[in-house]
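A protein chain is absent from this complex, but the other protein chains hold their places.
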Amino acid sequence: MVPLENYLVLSAIMFSLGVYGVLTRRNAVLILMSVELMLNAVSLNFVAFASYLDPSKIIGAVFAVFVITVAAAEVGLALAIIIRLYRNRSTANVDEVATLKW
Amino acid sequence: MGADQAWILVALPAAAFVVLALCGRWLPRQGDVLAVLAIGASLVLYFFVLHDFLHQRDGLVNSHEYWSIAMHHTWSNVGNFNLNFGTYVDPLSAVMVGVVTIAGTLITIFSIGYMKGEVRYWWFFAVLMGFIAAKLMLVLSDNLLLLYFAWEGVGVCSFLLIGFYWEKRSAAEAAKKAFITTRIGDVGLLIGIILLWKATGTFNIQDILTAATTGQIGHVYLFVSLMFIFLGAMGKSALFPFHVWLPDAMEGPTPVSALIHAATMVVAGVYLIARLLPAFEVVPASLLVVTIVGLVTAILTGFMALATTDIKKVLAYSTIGQLGFMYIALGCSHPDAAIMHLMTHAFFKSLLFLAAGSVIIGTHHNQDMKQLGGLWRKMPITAVTFLIGSLALAAVPPFSGFWSKDEIFHGTTAWNGGWVTFLLGFAAVLTALYTTRLFVRTFLGKPQDQAVYDNAHETGPVMVLPLIILALITCVAGFTVFNGVGRAMGFPGGFTEFVFLHEPERFVMNWSWAAASAVIAFGGVFLAGWIYWGNRITISTRLADWQPGVYNMLVNKFYFDDLYQAGIDRGLLGFSYVVSWFDRYVVNDTGVDGVADTTRYSGSILKYVQTGKVPAYALGIALGAVGLAIAGLVVRG
Partner (left out) sequence: MSGWDTVGPQLAVLVAAGLVLLVDAMLPRQRQALPYIALAGLAASAAWTASWVGRDDFHTAFGGTLSLDQYAVFFYFVFAGITAAVVLASIDWVNRAGRSQGEYYALVLVACSGLMFLSAARDLITIFLALELSSIPQYILAGWGKDQKSSEAGLKYLLLGSIASALLLYGMALLYGLTGTTILPDIAQVIQQGGDTNRGLLVVAMVLLIAGFGFKMAIVPFQMWVPDVYQGAPTPVTAFLSVGSKAAGFAVIMRIFFEALGASFLSDDWFKIFAVLAAVSMTLGNVMAIVQSDIKRMLGYSSIAQAGNFLVGVAAIAVPGHEFTLGASAVLLFVAAYAFTNLGAFIAIIAISQKIGSDEIKDYRGMWRRSPFLALALAFCLVSLTGIPPTVGFWAKMYIFNAAIRADLAWLVILGVLNAAISAYYYLGVVRQMFLSEPEDEEPIRTTPPIGISIAVATAGIFVFGVIPMPLITAAKDAVQIFAH
């Protein structure tokens, strides 16, 4: 059986990739995808913990399902806002969406 | 009504403030009658309180015991967060309430005439009532927290009064400056109060004093907290280096609010220190600090007053200087002398401010002595009353200032070596100098500006009458120091037997002290009269007419004249200008504005951290989390 540590390391790598994407990407959609990567890393963590450590084996999985659901809702909302912004300013580059500053 | 209902004294003006602020505009006569009624009623009730207080005091077997009447009401008591509030009537607060109610009543009546037809007439009376209520609460409060509330209330009302003519840019600036400068002190006061509270667990002043005098607070800790509290007093009293706000505060409606600040508000600090003096005595170093700050202030402002030509600003500097005298008395553990000087000063400074106001009105808003002169022919009553006030300020016997300043001189012997006495004498000479200069250049000599002089006239009876009343009080107020006078007025004895720290001190006329301080006063007056009398007549001729003995001693009159002129120009006045310059650019711009500027500057740099870009913000979050985690793990070890 694959040891728990492997899952955790994989999850940490995914999470770090997500953070890296958030910090380097300029397109709002790509940032959103990076955030999804972070959330998926967390879901992986939850499922792994559930099957290795939790005697009931269920709470972590339930948590993962909720995370996926909420993430879907957030993506839907984010895309709506990005489309609205794109119509306003014809760009999805977050560096250009910076009129509010200082 | 007895002394335990003293809170009514505060409640009356406070109620008037609320009514006037909310609907003063629509009241008949814009509510000025209501204001006079409220403060007048407070004044009348004050005498009931005083009578009851003295009566209860007489009932004691040993009337020399320090007697007070305290009332407590519980405000909040949850767990260890106990708050009581109440009134505390003792000789000290009795005198202070008397000064505030008497001065307040006179000012309110005078304002009816002076503010007639001004914009926002009702608002002026509303703020005036708020000011008086806060001030009364300050002196009657039995705990430091309530005192701090009142302290801030006084500050806010004075901000509103100084900025009363907010259409004038300089007035708005002055209001801001006064508020910010005093707030720096207020922060110190609050820190001091919190420190004392932490050490004793109470805000009650008497409990804190008991704790301090019985050694429950460490000396270093006590010293630090007292210094913070003294910082608050320095800000409010405009002591060096906080003195910058008071001359600017003269932008208020003259002379009414000027008087409020000069004679009433600034002495809050004196009261506070006098109230906490037993704690200061525990750490002699704190008394030394108070004395030194008082001396520096008294001497420096003396020089500044000599270099100023605006009548009201000279009076403002002289106020700061006299406050310095009071702090010196406090530093010598003589609250009796300090409070007595506070009382006499309140009266003669009121007189001077109102007389200055009369000059300003009579010369159609001219307040620069370079354009005045010779006014005594045009305004005799103002001139005579101003002279009486000036003599009291210069401490010439037998006017009131002489007696109280004499008490302070007497007190300075508490410090060994006589250096305090010597420096105080020097400050007193300066006081006599600039006071005489002020009077001579305004009222004597030749008119400097013929047009101003020709249009000058004596002011009407509404203005003149308070001057005469105050002049009479100024002539006699000093005699309260004699035991017989006190007894005749129903007090247990002279002033120093009423207000005291450890035990009542019977007033004894010490002729050598009196003679010495009289010599100082006269010396200063003559020196200044000699220098400034007449602007074109040579000093030597004047001297010859006046003082043939001195004249004969001088072989070469021109040489002396030149020398003296050079001395005045390059020495004394030069030094005065250096002090003024230092004050303006170093203390004011660097010390006061500098702190604000630094904060502003760092804000204007730091704000660029907020680039408005999402990745940068995300980086902030990420770095924050990583940084916290590292910090947490490192601290963990």
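We call the chains A and B, going by the order they appear; numbering starts again at 1 in every chain.
We adopt the following convention: a residue touches a chain if its C-beta (ideal position, glycine included) is under 8 Å from a C-beta of that chain, and two chains touch if they have at least 3 such contacts.
The model shown is predicted, which means the values in this text are computed figures rather than measured ones.
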| item | value |
| --- | --- |
| Of B:F48, B:F149 or B:F526, the residue in touch with the unshown chain | B:F149 |
| Residues of subunit B in contact with the chain not shown | 75-76, 78-81, 149, 152, 156, 163, 166-167, 172, 175-176, 179-180, 183-184, 187, 190-191, 194, 197-198, 596, 599-600, 602-604, 606-607, 609-610, 612, 614, 616-618, 620-625, 627-629, 631-633, 635-636 |
| Residue ranges of subunit A at the interface with the undisplayed chain | 8, 15, 18, 22, 28, 31-32, 35, 38-39, 41-42, 45-46, 49, 53-55, 59-60, 62-63, 66-67, 70, 73-74, 77-78, 81-82, 84-85, 88-89, 94, 97-101 |
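By definition in this document, only the chains that are shown with their structure count from here on.
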| item | value |
| --- | --- |
| Subunit A contact footprint on subunit B (complex, rising order) | 607-608, 610-615, 618-619, 622 |
| In the complex with subunit B, residue positions of subunit A that touch it | 19, 22-26, 28, 31, 94-95, 97-102 |
